[in-house]
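Take a look at the following structure, please.
Heads up, one of the protein chains got dropped from this complex, but the rest are sitting where they should.
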Amino acid sequence: MPYELIAILMFSTMMVMLFTGQRVFGAIGFVAVIAAILLWGDRGGYDIGFSAAIKLMRWYPLLTLPMFIFMGYVMSESKIADDLYKMFHVWMGGLSGGLAIGTIFLMVLISAMNGLSVAGMAIGATIALPELLKRGYDKTMVTGVIQAGSSLGILVPPSVVLVLYAMIARQPVGQLWLAGVLPGLMMAALFVIYIAVRCKLNPALGPVLPKEERDAVPLGEKLRLLRAGLLPLAIFFIMMFPFVKGYTSLVESSAIGALAAFLAAVLKGRMTRRVFETCIRQTLGITCMFMWIILAALAFGAVFDGLGAVKAIESLFTERLGLNPWVILILMQLSFLVMGTFLDDTAMLVIVAPLYVPLVGELGFNLIWYGVLYTITCQIAYMTPPFGYNLFLMRAMAPPEIGLKDIYRSIIPFVGVMVVALVIVMAFPQIALWLPDLIYSR
Amino acid sequence: APAVVRAQSAIKWRWQTYAGAALGEHVTKPIVDYINNASNGELEVELFYADQIVPTGELFQALQRGTIDAVHSDDDSMASPTPLRQFGGYFPFATKHILDVPVLFNQYGLKEIWEEEYAKVGVKWLSAAGQDPCNFNTKKEITSVADLDGLKLYTFPTAGRFLAQFGVVPMNIPYEDAEVAVQTGELDGMAWSGITEDYTVGWANVTDYFLTNNISGAWIGSYFVNEKRWADLPEHLKAVVMSAIEAGHTYRNQWYWGGEAKLRATGDQLELRTVPAAEWAEVENAAKAFWEEIAQEGEIQQKIVNIFKEYNGVINQAGPPYTNG
């Protein structure tokens, strides 16, 4: 059987197995090891699965994974972000749609303190959402605000997705993180513009906070609340400054960040026994989920590589179909978006990235820039039904008046904004590359 | 590609090299291309780069089993389970030039030792290659031996063990991660290659200085094949493989010899630094003690160290150009 056919067979078998609802790592790992045995069983082949475990062990940037996950849980579970929310509340309440805009700002700050989207989602759904609904904000819009805002967690550094991408694409994490800064802020700005315009056109979507309620908070208290914004900035700088200056390595910085978040929660008296237990248990659970999927996907990748599948696909596109690299890139992003609707961001990362990233490199594109495009696509994947963490989380956390339909409807305009952001970064690579070039140029 | 008439049952090999794709293009791919072109489709070799199918630590077992059919690597970094392990890669100050390696193997008896030792562990050793010297490329400047202190360097296990006495912190990570590791702060640089490799694989982009002093004049690496796979190969294809390897040696000899000179002279990414020879002698002398230490480890080790001593005695007596490292 020609290798291209085996490759397609492997891929489609895996998709079918995923649809059976078995644990993702089991489905991927099964296809990988069985394919390896069928192909190379006469001479080893059964060792590919375990080889992947050794490979995974030596991938040192993955040490940051539990650290960033832990940080996220400490922040969402200990509610150290509550004050932050209050700050935006009192300062932005006077604007039409101000609380929703404030929520986006909150999400940007939370994104700067953790590497995944889950924490922002939990904080948004538990702290911001009830308040927004109480103030008469449109439920569909605010549901979308929180889901979209939390997705910034993987674009604004630190980002676990970009760490994983860095490993797959063999690109420097520091540069990738910096490359995510401006597109992340730009995307947040686009969200804000969208909210402002919609509330301007229809003020009922985001009513202004009544004057008496705003005046109830004295100026002194307002200024005091501003200090709440310092905490996330402090954690961000404690973690990032020594890293960017080269005093600490990436993995060391992640441990410093995790410790800083933990100490902040302890000092604010929020680290109760229950919170502590939940944080470390969830960190183990989510880390295991990631690691086992990556382990299985690495084996899958090794077999896929062993078939020369990437080379085959590349020659199919460039030689046989004679496509221009940009056309290929756009086709890839489109197929990525389609796959993203029914896969989640982790699955996208570990299954699709090893196929696409080398191809992008072969086509001569900048892989730092592509990392940003890729992350934005992952954000869209994270948002879109039927598969996305935000949907599970929203279903579990949203108040009863928000139905599944509202959740699905709410994301449409924000996904639209994300696609616009994707196109802008594609057309103007400098938005991503300017900052890393500035800092790393010599 | 145009359709080529191929033999009915082509023998297929999966060949993994220690090098990443950029370097593999020069150190391994020419050999694979040669085999694929010259064997008229009877032997098809697919080349895989560092850690692509099997991580380096698992490489030897995978070769024994046949998950991988052939390997290009050095005994040291592939963790060879033989007493030869520490002599692969860069055995401190064992050689001065790239041509010393084939001379040591073909004229001074290393070839027989290597053949014998690998036969014991069920792997066919084919040939050893000389490559570039082991210089340093770093983010921080090195102008004296004391500057080595505290540097986290990506280097070979044995070279690392040797350099640790000067305060170097040797790091062990996958080859393809080294460049990123400099940027994530895990590494301060490399003691891994000559300047040709620094520029070829992109390490020159992330480091600033190149130290012209080396700790060994030529990398010793080898080509290995699964024992059964080799035994099953028809004689004429064995000849093709061996010719391909010889052609690869010739290509690499020129590529490195020319590259080292040209990039030192005209490369614009790494600034050259040199520790005065008199001071570097401290490192060379430490190597003498290190040789004795290794020789004590066993009979084979003793034998190889003696061969190195004998050869170095010869070239030292011969004088320049043999002694210019």
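As written, the chains take the letters A and B, and residue 1 is the first residue of each chain.
Basically, a residue touches a chain if its C-beta (ideal position, glycine included) is under 8 Å from a C-beta of that chain, and two chains touch if they have at least 3 such contacts.
Here is the rule we go by: contacts and distances are computed from a predicted model.
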Chain not displayed: protein name in its UniProt record ("GDP-mannose 4,6-dehydratase", "NADH-quinone oxidoreductase subunit H", "Putative membrane protein" or "TRAP transporter small permease protein"): "TRAP transporter small permease protein"
Given B:Gly109, B:Pro157 or B:Gly202, the one touching the chain that is not displayed: B:Pro157
From A:Asp47, A:Asp138 or A:Asp305, residue that would touch the chain that is not displayed: A:Asp47
Touch with the omitted chain, as defined above, among A:Cys288, A:Leu316, A:Leu331 or A:Ile439: A:Cys288
Touching residue (missing chain; options B:Thr143, B:Asn172, B:Gln254 or B:Thr323): B:Asn172
Missing-partner contacts on chain A, residue numbers: 17-27, 29-30, 32-34, 36-37, 46-51, 53-54, 56-58, 60, 62-63, 66-67, 70, 118, 122, 247-249, 251-252, 254-256, 258-259, 278, 280-289, 291-293, 296, 342-344, 346-347, 386-387, 389, 392-393, 396-397
Absent chain, residues of chain B that touch it: 57-58, 61, 65, 76-77, 79, 81-82, 121, 150, 152, 157, 160-161, 164, 169-173, 186
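The rule is simple: only the chains that are shown with their structure count from here on.
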Chain centre separation in whole Å, for chain B relative to chain A (CA means): 40
Chain B partner contacts - residues on chain A that touch it in the complex: 40, 42-45, 47-48, 50-51, 54-55, 58-61, 166-167, 170-175, 243, 246-252, 302, 305-306, 308, 319, 440, 442
List of chain B residues in touch with chain A within their complex: 1, 14, 46, 48, 51-55, 57-58, 61-62, 65-69, 139, 173-174, 176-177, 179-181, 183-186, 206, 208, 226, 228-229
